[in-house]
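All protein chains but one are shown at their positions in the complex.
Up next is chain A:
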Amino acid sequence: MAAADSSSAALRRRDLCSRGIRLAGKMRSDVVHLLDTYVERQGLDASASVAVVEGVPAAAAEHWDEQTGTQRLLENLAAYRAFRALLAQMLEEQREQLGEADAALGRALAAVLLQVSAFAYHLEELLRLESRGPPSEEGAGPPSPSHLGLFERKLWGLGVLRELAQWAVRSARDLRQLTKPSPGGSSAPSPAESP
């Protein structure tokens, strides 16, 4: 019975990972299109540098290949919960700023927000299969950009979307690591090994 439960959980995990990888791929594609639309509608330069902004989860990871499966899931979940709140703020900002004048941007933002929410749920499901389950959501949420000037808020939005695009790529990689046979999901070759 225990063996059957364990193999059933493993199958469920594999299935969630596969679907999650596809979801991450679709999400990334949509975020990249959203970025193009956002840059155009907000009159920004696509190559503009954006400083690291507090509250936007950075996808950058050191020793990424050494992370355990649980670490990967927890970091991803924290990120997508934050993006869910950030995108909701962006959507509200966009509606206040442009109202119905830019419905296309609003729809694109809403569609990505939906995918981010779905992905967060997916990650929670995966964590439930681990013994620890998903952590409860932290109350405060990310800081609002309302104190920023109009142009700074546009750049802030650009930073959010760029970081989300990176996360979508990272998440697919994280989930592939989870599907690997080793228990920690971190059997990728370490950087120290020569090619």
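By definition in this document, contacts are C-beta pairs under 8 Å (C-beta built on N, C-alpha and C of every residue); 3 or more make two chains touch, one makes a residue touch a chain; residues count from 1.
Here is the rule we go by: contacts and distances are computed from a predicted model.
From the set "aldehyde dehydrogenase (NAD(+))", "Vacuolar protein sorting-associated protein 26B", "Ciliary neurotrophic factor receptor subunit alpha" or "Histidine--tRNA ligase, cytoplasmic", the protein name that UniProt assigns to the chain left out of the figure is "Ciliary neurotrophic factor receptor subunit alpha". One of A:Gln89, A:Gln115 or A:Gln177 touches the chain omitted from the figure, and that residue is A:Gln177. Touch with the hidden chain on the side of chain A covers residues 25, 28, 49-50, 52, 58-62, 64-65, 162-163, 166-167, 169-170, 172-173, 176-177, 180, 188-189, 191, 193, 195.
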